[in-house]
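Please read the structure below before turning to the comments.
Selected chains from the complex are presented in situ; the others are not included.
Letters A, B and C mark the chains as written, and numbering starts fresh at 1 in each.
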Amino acid sequence: MQTSTPAAPATAQSRVRDWRSMLIYVVFAGLFLLFAVTLHERGFLSENNLMNIARQSAMIAIMAVGMTFVLSAAEIDLSFGAVVALAAVTVALLLPHGMLVAVAGALAVGALCGLVNGALVSRIGIPSFLVTLGTAGIITGITRSVSALQSVPVDHEVFAFLFGSGDIGPVPVLFLWMMLVVALGHVVLRNTAFGKAVLASGGNKLAATYAGINVARVKMWVLLINALLAALAGILYAGRLHSARYTLGENDLMMVLTAVIIGGTHLFGGKGSVAGSLMGALIMAMVNNGLILMGLDIDQQLILRGVIIICAVTLTSGRLRRPRR
Amino acid sequence: QPLSRGPHGEQPTPYAAVVLKASDIAALKRKPYRAALVMHTSSDFSSALIAGARKGFAELGISVVAVTDAGMDPQKQRTDLETVMALKPDLIVSLVIDPVSGAIAFRPVVAAGVKLVFISNVPQGLVHGRDYAGIVTDDYLAMGQTAADMLASSIKGKGDVALIYHAANYFVTNQRDAAVKQALARYPGIRVVATRGISNQQDGEVIASAILTQYPKLSAIYAPWDSIAEGVTAAARAAGRRDLKVVTMDLGAANALDMVKGGNMAGIVSDLPYEMGQTVARMGGLALLNRPAPAFVTVDAVRIDSANLSTQWQRALNRELPAAVVQAVARKGAR
Amino acid sequence: MAARAEPRVAGCRSAGRSSKGRTMNSLPILKAREVHKQFADSPVLRGVHFELQAGQVHAVLGSNGAGKSVLMRIFSGILAPDRGQILLDGKVHTFADAGAARRAGIAMVHQELSLISSMTVAENIFLTRWNDGWTRFVDEAAMMRAASALLSRYDIELYPWQTVGSLTRGQQQLLEIAKALSGKVRVLILDEPSANLTAAEVRLLYRTVKRLAAQGMAIIYITHRLRDVFEVCDQLSILRDGRIAHTLPVAATSAQAVLTLMTAQLPSASWPAVNVPADDTAPLLQLRQSGRQQAALSVRAGEIVGLSGSGASAMLEAIFGLQALHGYTLALSGQEVHVRHPSEAIAHGLHLLPGDRRRAGLVLGLSVSENILLSLFDRLSTALLIDDARGQQIVTGLLRRLGLKTEDPGQQVRQLSGGHQQKVLMARALSTDGRILLLDEPGSGMDVQAQSVLWQIVRNYAAQGNAVLIASSDYAMLAALCDTCHLLADDGIGPPLAAAAGQQALLGALHGTPCQP
């Protein structure tokens, strides 16, 4: 019996779909061109500055990968900034006992935070917004008292080189970390059973359960992954700044969420793209950089950043015409 | 006489002692020097300082190519610094949020031969003369002491007081708060019954309300800066405590108005941000000419009450007293 | 679920009611003229002409994906046609949204139920009325009363304060109809209203439709059950290749003729069990009531067992580990097991095809192939990564088996027609290579041809030594397909009704049990 949709149009449809998700690259390229032209005189294209953007986006991108998993699973994690700070302080405090101990310790602390979040969300069933708001306060409180509000210096050349400050040839180590995390995250989300389970759990929790996916376990894992990546970000911050302090990460939440959502991940779950989040991170870092290079004052920077965000997402996710469903 | 000492015990130099000769200015004007301001955050203080610096730089023919706001985040400040370096400035002026991480952040700047003038504080390990030209700062010890004196005199040296302090790691406020506490200890009639930390400047009223509930006989409260003091006076009003005295740092129109109208605000201590900005510019000029500059320059701590408000306001912020306050002053004078 | 089991279907009804309330040459109340619609590059409607008279019950037939639902969404203002006109009482209308069409008197019951599950029955009923005046004060008590009155007017036994989330699919379907009928309605569009109803509910539906038509309402009735057509419809149109290919009075045709016009074949009347060698191995699936020797229900390799009655879906879900199994213990291949989560069930070789495809079955944002492979990804992975090529191979194979060969597996499943979505779910159930299939209303939404293919597949699956347990309210299908049936009542699983005596006997037994009204 004939089904009426011929084959050709179907592929056309997927072409349209691809075209939509390609828009983020177009926006990135467009902004890059814009800055390249207008800020040519001001060193935007200098190798040094491009490295700046790479380094600056690296931190955002690493955190954005974890958040991509969390949002894809229709959860949220407000505590990851606090984990960044706690991990940074932990690694800095433990460094005198050796690099491996310190890094392992910081990751363990991150894992612990993730497990607590995950257990409260998946076992007790509290909305992750409230769980992570609560744990964020607790973790920040702990970081503040552990560090006594002091900056903890990092005095370990190898550590600093490996985690954030070094360059291999012209390439910052930070950039390599980013590529590693992004590549891993991309593959895991797209090409593993776990990634599919994350997207399915976020898209339709009940359907995922019926299909045999342990949704509670998925939520546990995404929160754990996010906390681990936050801890890695904290370690990298410590390496990059040669110090750690309780305020680290506190302004990153909005930046990271924005990067992830600009990149096409849905705030309410079911759709996520690590590559998109990378582009989001690059765009955010590039805009920051460009606005400063323009020599604008801070009010103007705020306004222009807002305008750029809205224009960018109008292009990538807006309908640009009267909705008609 | 300035009280504060530099990070390595340097003697303070009054800001007026930093001067440029006419020939220096001409020399500066011959070259298109570029300066960037890498600030900690934005506030009335920082904008007055930036205005002073812009004015000062303009007089020296130095162009300001970038101003950044790190939102109190050392990591963002490092990022800002890296970005600003792409503009190849000859001079960077910075208020460093975290001297520990600043040590690393400024290393490449020093290595690139960019001249540095710091505000308030200096990254660890940098050496005056070799790495940076000097520090320009408010005289935080004098500010703290002045605030304590005003607080004491407002309650005639006797009574219970509460201190609200900035519960964060930030050099300037930490120094000022500590100085207040220290200076108050010298008044035998004054008892500090509560010290409460604040980390979020919107919480002034909530904290002050709770303090007033717990210590109904309190005579005065010290608030670390103006926006917190606004909350504290609001709490005093709400509690019907017209007699409570409030002392704070940094000028703000609402506090000034309250003070003029005889409200709770007993006195304000201010530094001279506009002068700081101009001084920073002059220090920068010296640095660009490779002249020696003083290591540690302070501006005065000014004691402001309703009598000297108009003149000191103008001096500190280089702008007119707001109309509402002027009218209140006039009304008061008429009475 | 069509004619296959009921020989009387073909022309058994003299469409005696067909001329009542309708004069042949009067102005059509609703008319489509040269309507075109395409999504991206794929045309769905290519010049539809359609007329609907007052008092008429007009069946619209067509294969899955023919565009029936799209056409109806155009009538009810949800989609705008690319080209062509909609005429209401001879005047061209352009509806800005569903609210506009609704105000003009066109109400629609969607194929995908569109209730707000967090709201009550009454709130859902009045959803359509609230759009006329946002400032209007909602009098809770009056709303409950009005809802109560409406529900009892159509003999629907629901309580207005019930939360919709707690209703069965069938109840939700009836609620949808009640919701559509609240307010002034001249044209009622029913998109597969009988797909999820029990026999009793279907009778209620027929009664209601006939009554409304008698009152002069114009009704479009979309269905894949030919029995519906011959029970309640006066006119039928067949949508094919994007056009209305045929329109004819029901009285003048037969099921066989209709199927021919649809280029479908009459499905065979039954699928005889191939051979169930009475082996001595334990049944693949058994439910045992605590304390009883005899199993209440058992499914042997090669068997298809039917389950009908209230709670049948819940029983399947309990077996599958989605809820607690009260009063029974589950044994698989003789081994007693406790299944606490569907993942464990799948590991035991079970798979459930859920009854509510949108709520519990599909992840609408994912693609067709991702939805099909959802239970299989774990096992598709080699060295942690999913073996995409093998996945695609499996998907293509399953799609071909289910007659979905032209759909793009990369397409979002949201965009598929209802019947195609059902096929995707079936494909998933078949993908896992389990030995026991639990099917809840498996044929729901599939067209005649697809169902006949489906039953063949199920039969073959069983014949390969697997077990199938089907929960359905479609007695005819159960009688035709199953080796044994059980009725489920409040006091538990009833005795087996064997098919050995013949289909007619089984059908009679299903209908004749005392627990059925």
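As a working rule, a residue touches a chain if its C-beta (ideal position, glycine included) is under 8 Å from a C-beta of that chain, and two chains touch if they have at least 3 such contacts.
Please read these numbers as outputs of a predicted model, since none were measured by experiment.
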Protein chain multiplicities, whole structure file: A x2, B x1, C x1
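Here is the rule we use: only the chains that are shown with their structure count from here on.
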Innermost chain by mean C-alpha position: A
Subunit A and subunit B, separation of their C-alpha mean positions in angstrom: 36
Separation of mean Cα positions, subunit C and subunit B [Å, integer]: 73
Euclidean distance of C-alpha centroids - subunit A vs subunit C, Å: 43
Set of subunit C residues in contact with two or more other chains: none
Residue numbers of subunit A (touch at least two other chains): none
Subunit B - residues contacting subunit A, complex: 42, 64-69, 71-76, 78-80, 82-88, 98-101, 103-105, 124, 167-169
Residues of subunit A that touch subunit B when the two form their complex: 42-44, 46, 48-49, 52, 55-56, 59, 149-153, 165, 237, 240-243, 245-248, 250-251, 288-289, 292-293, 295, 297-298, 301
Interfacial residue positions of subunit A with respect to subunit C in the complex: 1-14, 16-17, 187, 191-193, 196-197, 199-200, 203-204, 206-214, 266, 270-271, 324-325
